[in-house]
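Only one protein chain is missing from this complex, and each of the others stays in its spot.
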Amino acid sequence: MGIAIYILAFVFILLGVYALIAKKNVIRIIIGIGILEYGVNLLLVLVGYRKGGMAPILANGQSSANLAGRAVDPLPQAMVLTSIVIGLSITALAVALAIRLYDKYGTFDMNDIRDLRG
Amino acid sequence: MGVELVILLLIVFMIISALIAVEASDLLSAVIAIGAAGFALCAIDLLLAAPDLAFPQVLVEIITLVILIRMIMTRQDTSRQTPKDTLRTAMVMLACGMFLIVVFLAVGGMNTSGTIPSFGRPVMGSFDDTGVSSQYLFRCAQDTGAANVVMGILLDYRAYDTLGEATVIVVAILGGYAVLRRIGRKKREVKS
Amino acid sequence: MLMETIVPLMVIIPLGAAFTVVILSNLKVVSRLARIIAPLAIAVNLTLSIWICVYSYYYGDATVWAGRWDGIAGRPIGIELVCDGFARLMLVTINLVAFAAIIFSTAYMERFTTIWLYDSLFLLMTGAMNGVVLSGDLFNMYVFIEIAAISSYGLVAFGTEREELEAAFKYLTLGVIGSTFILIGVTVLYSLTGQLNMTRVARIISLRGISQSPAVILAAASLIGGLSLKAAMVPFHAWLPDAHPSAPAPISAMLSGVLIKAAGVYAVVRIIFNVLGINPYYANVLIALGALSMVIGVFLAIGQWDFKRLLAYHSISQMGYVVMSIGVAAAVVARGGSMMAASLCMLGGLFHMFNHAAFKSLLFLSSGSIEQATGTRHLKKMGGLARRMPLTSFCCRVGALSIAGVPPFNGFFSKLIIIIGLVVAGYPILAALAVLVALMTLLSFIKVQRYALEGPVSEQTNSVRESSWQMGLGMVILAVVCVLAGLALIPLKQYLFDPAGNALLNKAASMKNLLVEAVK
Partner (left out) sequence: MRGMSIIVRIIVAILGGLVILYGLYVTLTGHLAPGGGFVGGVIIMAGITMMVLAFGGERARELMKEHHCQMLEGFGALAFVIIALLGFFAAGSCFFKNFLPTGKVHELTSGGMIPLSNVAIAIKVGAGLTGIFLALVLGCRSAMFRKGK
């Protein structure tokens, strides 16, 4: 079951890669960027999970040793937080570019957006 | 077993949503489908004991959805279905397949040595050389005084990363302003 | 103690300066003041980087723990900043090129609006590249690569014309794929070792003897693939010829001159040599990527008539030299060959990397100067510029002679060292290829000289004048570097390249010894 979970997470990421490479619509490419971000975040969360673990937040009256014995891995969660922010930033920039591309070309279709050759 | 099954089903749901998002002919339904995948990810975060992540994930999700839906509603999509570039798609598929085979071996599909630890058993270490996380859990309250270990890592142990994260947002927003400028150049130049 | 203060400042100064620019430019009273912050900050950074080089040469490498979380009993838990020889070489390169580019842009960017956005994005990109080369932590490196990449997406689109937006969007699309795979690689390595610190990850991988297990191969494939995409090695080069020419000229100089090195080649070399541990497979991958880029890049370049596009294709080709040569060094170490051949190849690769930063940035700056004067980038529409713009033409010639490998300029020496190194290491076919590519580069730049600088004066170039002194100064700095680097090879080798090569080779060798002991 664990193997299947990991492989499906990778399949999800590859769907994003497919959307970025094969699709020619600006909005769909932005969707693909979103899929990639979700996929990597998913992978990181899965990697840090401990079976039956609790959230890495020290409850009132709990000892640190107890927490260390029961909590899930906090470091991937910190990494995912950073990664979420990076994903939001890239999406914002991509949307800004898409808006300007629409202003200039009047379309979301990358087949029509090709002034550059080669 | 229970949690694993639910997570598996949620990931399958995410994959189906992503497939709809990539292949649906209507852009609005594509955007809504990717929103569904995002909310499934939030549910997974909650199931995997990561409330710190579900929170920003849901917010980022909503912002992205609002921006994208607004963008689609106010603009006419004139894109047409073009004949598929079969060679390119086939090569991408081939590369993805090879990558998946490596993934299958790496997560322990054939049970060779040196694979990624199985799901639910992260390398956190206790007092041996491997694993840095249990030290965070042990020492965070004493070192930093933060009860939330994730925040302790984010803003104290690895605050330098967070400086980078903070800078990423500034960079993207400044870049967005730069791109959205009404006039980029002061005078029209002679184009080659 | 001193180094612990200075090394983080290399990252903090540009970032802090960028945020200050944002604040000051929006205050009406002092908005003029904001223009001088960027050159000032970069100048301070350049001085500090040279000082770090000299100081570390006498007092050894420095490592700094952010927040002083160096842990108890040798089990570190924080983020490490490593300032070894390789990092120092990159620091000097980055800040040198950035200094020339920012001086150039004080005059060049006058024709754009909202220049403070440019200034702050430029500072953020420079600071992020400093962060990449100083980082001793896998995830931290990823974060800084992302900052550098995102700011470059914004800067490529800075002119907000049709081509620029299109190029930026394509660049962003491929860049996101690259970063995703880098993060996948980092995740896999973390899940295997439970560590993010490069030295610790490397140690655990060698001690457990899993350097060829499927999981490490998955991580290596993701990291090398993602970083080669950032470095524009040949199967992944599609974005570069669009993105680099579309940017404003100083940004083209920064992207081609240092970004593909800091965020691509530096990172991939660092990870292969110091994290995954070298073995023949990785070395062969590097050699294949390098040789392909070298040959295909120059073939694509030779038919170009757009000056900046031609330069961009040559970037791919020249970076091929660097990667191939470092790959050969890795191959020699991996099969236990002579250290002399390995260090010769390494010296050639690193020297060529430095030289490429100097001459390619110089060429891009002079192309910007020509474009501003004549309004065109098409070579056939230029002509006779040698008489109209003497300083720009002189600098352009220095750059062209350097990249073509004409003695006594720096490109000649580095290509010679690479070719000798390849022969000594036992790769005569690659050496022959390198000579062939050098000849084709020479031909390509003879074309540039013939059409742009010599020949009859066309109507478009009839009334042009020399560019302003700031642009001239920016180009002259790099031209002087091009000439001096060839002549002052011996001291440069002693202070810059030998520590850099040793940092890579010694760590790799010590990891190999660790592996041998673990197997015993």
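Letters A, B and C mark the chains as written, and numbering starts fresh at 1 in each.
In this text, a contact is a pair of C-beta atoms (placed from the backbone, for glycine too) under 8 Å apart; a residue touches a chain by one contact, two chains touch by 3 or more.
This one's a predicted model, so the numbers in the text were calculated from it and none came from an experiment.
**Student:** What are the shown chains in contact with the chain that isn't displayed?
**Tutor:** Among the chains that are shown, those touched by the missing chain are A, B, C.
**Student:** Touching the absent chain in the whole complex: find that residue among B:Ile44, B:Val123 or B:Leu154.
**Tutor:** Among B:Ile44, B:Val123 or B:Leu154, only B:Leu154 touches the chain that is not shown.
**Student:** May I ask you to list the residues on chain B that touch the chain which is not drawn?
**Tutor:** So the residues of chain B touching the missing chain come out as 51-52, 54-56, 59-60, 62-63, 66-67, 70-71, 74, 141, 143-148, 150-152, 154-156, 159-160, 162-163, 165-167, 169-170, 172-173, 176-177, 180-182.
**Student:** Give me the chain C residues in contact with the hidden chain, please.
**Tutor:** Chain C touches the missing chain through residues 4-5, 8, 12, 15-16, 19-23, 26-27, 64-68.
**Student:** Counting contacts across the full complex, list the positions on chain A that touch the omitted chain.
**Tutor:** Touch set of chain A with respect to the missing chain: 55, 57-58, 60, 81, 85, 92, 95-96, 99-100, 103, 106.
Going forward, only the chains that are shown with their structure count from here on.
**Student:** What topology does the chain touch graph have (line, ring, star, complete, other)?
**Tutor:** Looks like everything touches everything, fully connected.
**Student:** When I count C-beta pairs in contact, which pair ends up with more: A-C or B-C?
**Tutor:** B-C
**Student:** Quick one: chain B and chain C, Cα centre-to-centre, how many Å?
**Tutor:** 28
**Student:** Among the residues of chain A, which are close enough to touch at least two other chains?
**Tutor:** 16-17, 21, 47, 75-76, 82, 86, 89-90, 93, 97-98, 100 - these are the residues of chain A that touch more than one other chain.
**Student:** What parts of chain B, by residue number, touch at least two of the other chains?
**Tutor:** Expected reply: 99, 103, 107, 116, 122, 124, 132-133, 136, 139, 158, 161, 164-165, 168, 171-172, 175-176, 179.
**Student:** Could you please specify the touching residues of chain B with respect to chain A in the complex?
**Tutor:** Counting only chain B, the residues touching chain A are 1, 3-5, 7-8, 11-12, 14-15, 18-19, 21-22, 27, 30-31, 34, 37-38, 41, 44-45, 48-53, 56-57, 60, 63-64, 67-68, 71-72, 75, 77-80, 82, 84-85, 88-89, 92-93, 96, 99-100, 103-104, 107-109, 116, 118-122, 124, 126, 132-134, 136-142, 147-150, 153-154, 158, 161-162, 164-165, 168-169, 171-173, 175-176, 179-180.
**Student:** In the complex of these two chains, what residues of chain B are touching chain C?
**Tutor:** Chain B residues touching chain C: 99, 102-103, 105-107, 112-117, 122-125, 129-133, 135-136, 139, 156-161, 163-165, 167-168, 170-172, 174-179, 181, 183-187, 189-190, 192.
**Student:** Hey, which residues of chain C end up touching chain B in the complex?
**Tutor:** Residues 15, 18-19, 22, 66-67, 69, 71, 75-79, 110-114, 117-118, 120-121, 124, 127-128, 131, 139-140, 143-144, 146-147, 150-151, 153-155, 157-161, 164-165, 168, 188, 191-197, 200, 203-204, 207-208, 210, 213-218, 221, 306, 375-378, 381, 460 of chain C touch chain B in their complex.
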